[in-house]
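In this view, the complex is presented without one of its protein chains, the others remaining in place.
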Amino acid sequence: MIELLNIERVFLVGDEEVHALRQISFDVATGEYVAIMGSSGSGKSTLLNILGLLDRPDSGVYQLDSQRVSELDEDHLAEVRRHQIGFVFQFFHLIPRLTAFENVELPLTLAGVAPSLRKQKVTDALAAFGLRDRARHRPAQLSGGQRQRVAIARATIMEPKIILADEPTGNLDSSSGSEVINILEELNRLGITVIMVTHDHAIGARASRIIRMADGRIESDSRHR
Amino acid sequence: MRLNDFFLITFLSVREQPLRSFLTALGIAVGISAVVLLTSLGEGLHRFVLSEFTQFGTNLIAINPGKKSTLGVSGAVISNVRPLSIDDADALSMLPGVIKSQPVIQGNAAVEAGKRQRRTTVFGVGSDTPEVWQLSVAAGHFLPNDPPRNARPYAVLGSRLRKELFKQEPFLGKRLRIGGEVYRVIGGMESKGQMLGFDLDDAVYLPIAKAMSMFNRESLMEIDLLYDKDHSAESITIAASKMLKKRHGSEDFTITTQEQMLETLGSVLNILTIAVGALGGISLVVGGVGIFTIMTIAVNERRAEIGLLCALGASRQLVRLLFLGEAITLSLLGGLAGLILGVGCALGLALLVPALPIHTSWGFVAAAELIAVLVGLGAGVLPANNAASLPPVEALRAE
Partner (left out) sequence: MRISDMFTFSVFAAIGNRGRTALMLLAVSIGVASVVLLVSLGESARQYVSNQFSSLGSNLLIVLPGRSETVGGPPPLLGITPRDLTIDDAETLARIAVVRRFSPLVVGAAPVSHRQKEREVTILGASRDIFAIRRMEIGQGVIWPANDNRFQAVCVLGSKVKSELFGNDNALGQKIRIGDYRFQVIGVMRPKASSLGDDLADMAIIPIASAQALFDTSSLFRIVVEAESEAEIAKAKEAIIRTIRARHDGEDDITVITQDAILATFDKIFKAMTLTVAGIATISLIVAGIIIMNVMLVAVSSRRAEIGLLKALGAPKRQIVYLFLTEAGAISMAGALCGLGLGGSILRLLAWFLPQFPIFFAPWSSIVAFTVALSTGLLFGILPAQKAADLGAAYALSRR
């Protein structure tokens, strides 16, 4: 479903050009569970941002569901993000003034879904992630693991085909971390494509495919299991 | 996004920092209440002055000797080689559409009644004064319609003069001495109050011809025409002007319609009200700077949130609208608070100082609210645009 061909991304840092991504080409099929690994500065986060349509490549072609998304305008990109992609971040990015319920509800709100339907969906999602009794809490009142579960509930509420996770365990203790990974794997078993950036080898090893990056290039691309 | 969700999200953002939002809105509120209070004072003054004028009725035309277009007093009112005469007034009363024609002169004289004496305003007028000037007689009756050359020495007293000269005693039929002649009191007027400094109550009304001979004058100071409401002021003005030109051989008089005067006065007072309101508006502009400052800070602080909204699929337009909505909400809340504050102050002032003419004009209030919203919009545009053009990747990184 994802096809990348010769993706390039160059940043200007001061007067210097930094090639964050060079000649990146790979495909991801529906239902895959991919870990992107590499040291910091290897370009893995840039790659994830491009995959998530938050950033545009300077050259190359990105096809999502056989649509050349690299040529879409801003508003269409927003629409694709809204319906097809769910994001999970290292720092959760929950809005502090909203309750857990409202944070999960936010994508539905942005999409203009009717309130009654929203309520049903969010209640179900919170229950599914074991957050039923946390619905009225604000992020500051939740533990790290709970926050990330709220974030995942939010990422899945629009029933996206892809979940992009940027160091989802980076800010969590190990038990909460593995809990989060379990959830992502469960989602993958339900057919959602999961692409995760991590530098934790143990977590990376659990993926069915590992793409290793260094200096903006793909160093290796291996599948197992 | 649904509209009510939009409002809810905006409202939640405003509520998140209550003190900050309160202070921002307070800036606008102070500005709006200043505008509301000041325009209330201006409008009150406007109405007060207009009612002072219209108490004489609106279908009046005044003719003064001398050519002068401004409201100022022409030297010709004092002395003139071609006077306006009683005959002129009589001739004008024949014009179609003219109900009454009223000759006027005004002077100052000592009025003696027995041992009491008072210097007061003397109006030399015709018999139709109550109708033309919309005065009412309290006791007795007004001057009779005697032939001008043969008028009987009768006098009618204004209410203040009557009190000064006769206290509570009966006054009808009493004798007065004015300018060396004896007059008999045949009536007393109801109180009419002051008209821009002229006290119509501290006055005595005498037959025009008597007053002219007492003051040793041949020229009237004014002729007032009361016209039928079915005729336009313009047509009467043209007809009167034509007739007087024929009688005098040249245009040596000035015609002022009540309508014209009210219009000029009204526009002057309107400008005054608007100018005073605009002065209050300076505070509103400063309040707008406050919204701009706070919104700039908010966009800066909430970069991560903006990035998140982008990641969740909010379009740039939506991000822009959300921040604009926030700015407008602040100004609107401030505007409403200012409205309550301003109207409250106006009412309080009216209670404390009843003499002060205060009238809250809802037109100005609506304009002030509209301006508040515009100020919010204007102050919000730049920060909102900044928010919308923030690259999502960079915004998310700001943690």
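So that you can tell them apart, the chains are marked A and B in the order they are listed, and the count of residues begins at 1 in each.
Criterion: a residue touches a chain if its C-beta (ideal position, glycine included) is under 8 Å from a C-beta of that chain, and two chains touch if they have at least 3 such contacts.
All figures in this text were calculated on a predicted structure; none of them were measured in a lab.
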Missing chain: touched chains present in the view: B
Candidate in contact with the missing chain, chosen from B:113, B:157, B:214 or B:368: B:214
Option from B:103, B:148, B:207 or B:287 whose C-beta touches the chain left out: B:287
Contacting the left-out chain in the complete assembly, out of B:5, B:88, B:202 or B:224: B:202
Residue ranges of chain B at the interface with the undisplayed chain: 19-20, 23-24, 26-27, 30-31, 34, 38, 65-67, 72-81, 105-110, 118-121, 164, 178-180, 197-199, 202, 214-218, 221, 250, 252, 276, 279-280, 282-283, 285-287, 289-290, 292-294, 296-297, 301
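In the analysis below, only the chains that are shown with their structure count from here on.
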Chain A and chain B, separation of their C-alpha mean positions in angstrom: 68
Partner chain A, residues of chain B touching it in the complex: 1-2, 5, 9, 12-13, 15-16, 304-305, 307-318, 391-393, 396, 399
Contact set on chain A toward chain B in their complex: 49, 52, 54-55, 74-75, 78-83, 85, 87, 89, 91, 93, 95-98, 106-107, 109-112, 114-115, 154, 158
